[in-house]
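The structure's right below; bear with me while I get my questions together.
Excluded from the complex is one protein chain; the other protein chains are retained at their positions.
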Amino acid sequence: MVNLVVEHLKYRYPLGNELALEDISFEVKKGEFIGIIGENGSGKSTLCQAIVGLVPNFYKGAYGGKVLVKEIEVAQSDVSEISSYVGIVFQNPFTQITGSKLTVYEEVAFGLENLGIPREEMIKRIEESLKLLRLFEYRHFNPFELSGGQMQRLAIASVIAMKPDILVLDEPTSQLDPQGSEEVFQAIQDLAKNGMTIIIAEHKIEKIASYADKIILLHKGKLVDFDTPEKIFSREDIEEYGIVPPVYTRICKSLNVKNEAGFYPVTLEQVYYELVKVYG
Amino acid sequence: MDEVIRVQNLSFAYKQDYEVLKNISLVFDKKSTAIIGQNGAGKTTFVKLLKGLLKPTSGEIYIKGYNTKEVSTAFLSKYIGLVFQNPNDQIFKNTVLEEVMFGPLNILKDKKQAQENAIKALEMVGLQDKMHIHPYDLGLSDRKLVSIASIVSMDPDIIILDEPTIAQDHKGNTIIKNVIKELKEKGKLVITITHDMDFVAEIFERTIVLNEGIILLDGNTREVFSQQEILKKAYLELPHVAQLAKKLGIKQTLLTEQELINFLKHNKLNN
Partner (left out) sequence: MRYLSLYQEGNSLLHKIDPITKLLFVIIAILVPIIINTLTMALAFFIISTLLVFVARAFKRTLPIISFSSLVIITVLFIQGLFYLKNQTPFFTLGPFVFYKEGLLYATGIAIRIFNIINAVAVLIFTTKPSDLIEALVKKGVSPKIGYVFSSVLQIIPQMMSIVDTILDAQKARGLETEGSFTKRAKAFIPLIGPAVLNSLISTKERAMALEVRGFNSKKKKTFLNEVPYNKYSNVLQVALIAILVFSIIWRIISW
């Protein structure tokens, strides 16, 4: 079942000279885990914001094409209404805090109150998501007294608790400790298995390689490729787009080790399997 | 050994009964050092104390012999620079150039020299073409580079970077690595907080693991990464290469791609 359609999406910021997004088209099925990669300024954040309708509803500017979420055209609807279907975690967690709540616990409640979630259910979801992000012991903290990484955890928890059909995450683990980012990737993979659609922009290439079903490769606002990690990272021209493949793929490239299908391995398990075959 | 920073029995609490740092003692010489540890471990708090922005609840910190409690933060800034975790907390001028000139102007009092230093620093991070832009019109990754340049331009002996690679792509990462290497060559002490273990393995001689306000590990980077059990306790991981080497049953702690490739070319795996 397709639940996100992007058709010939074009966009230019009000003060921008060039198109930030240029003729982007793709479709995502329910429960898919999609990674967005691309160098700085390639348009990842802009695309994320277009999926939730902040582009163009908030930024204005020149917009063409359409984004359909569950058959609703986001540019034509209210961001607030769309928010019950699509959630977004911003790149900078500091800007995600609403500032109208005094504790971490109430901050997570904010979105749920607006969606009219019954109180019992609300409490259940708040506690679940705080525990998932290892923030439960900080529930009485003022959100602005958290460390950078804790704030980023809070941003993720607040959105996960809203249980959107589509979850958009813009570099959500940039400030998390290594196990924390692994936990977040696992948690969102679980959500995907339960039918939530995941769209995640990330520079952590190894993580995207092992978790994403498919990857969108952006360059200068254009969609270069939309395919599986093996195929994307086996592209000979990948570095021209400012992307260096995962360490594991690089090692295999140097040693010229490919899998049976003729692609370089991209995850720890795959590379282990191939290397043992050759060097074991 | 030339001691640059001395920390003696340092404790710190933001609010009563909640100690973030607990009785830490250590010495920094000129070895480039990574500070790693889980979210909320106290890393940012620790470097703000070194910088003099926070003062110890108890204990002493000496920066090149000056007790941080006895001199002003502004005075210390000649010797120690800190790049903040959130660049938005650091940036307050109207153009990139003015922002980067602010520091050198305060300590040098010479406009021409300050501008020269600023432009050199901007070239180092590759922003020389964006000098006249408003910092808030830049993306997060460029803004982070601006905040790095504005400390480098002050040319202090000690430079601390709080998670410099946030939001950087491969190119940005390379720029930051080169900046650090260049600073090392100039004989500066570089201390970096980061969650990127590959970055730690590649660049830093010494690694300190902070956990719940105490120092769990402190030593040569390779030694630290051989202590997998303790790292796990601190919510850390091995660098990607070390993870693969471990999985392949290699006993040595291998840290870089090249080390692993060389190993595979010259040894047989025994499983």
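Per-chain numbering from 1; labels A and B assigned in written order.
By definition in this document, contacts are C-beta pairs under 8 Å (C-beta built on N, C-alpha and C of every residue); 3 or more make two chains touch, one makes a residue touch a chain.
Just so we're clear, the structure is a prediction, and the values are computed from it rather than from any experiment.
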Out of A:L19, A:I34 or A:M122, only one touches the absent chain, namely A:M122
Which one touches the absent chain: A:L19, A:L54, A:V184 or A:V224?
A:L54
Taking the entire complex into account, which one of B:A13, B:I107 or B:L269 touches the absent chain?
B:I107
I need the residue numbers on chain B that touch the omitted chain, in ascending order.
51, 53, 72-75, 77-78, 81-82, 84, 88-94, 102-103, 106-107, 136, 150-151, 154
Touching the missing chain, which residues of chain A?
52, 54, 58, 78-81, 83-84, 87-88, 90, 95-102, 105-106, 109-119, 122-123, 126, 142, 144, 158-159, 162
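Following the convention adopted for this analysis, only the chains that are shown with their structure count from here on.
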So what's the Cα centroid distance for chain A and chain B, whole Å?
27
Sort out for me which residues of chain A touch chain B in the complex.
15, 38-41, 45, 91-92, 94, 138, 145-150, 152-153, 171, 174-182, 203, 206, 242-244, 246-248, 250-251, 254-255, 268, 271-272, 275-276, 279-280
Under the stated contact criterion, what part of chain B meets chain A in this complex?
14, 37-41, 44, 85-86, 88, 137, 139-142, 163, 166-172, 195, 197-198, 232, 235-237, 240-241, 243-244, 247-248, 257, 260-261, 264-265, 268-269, 271
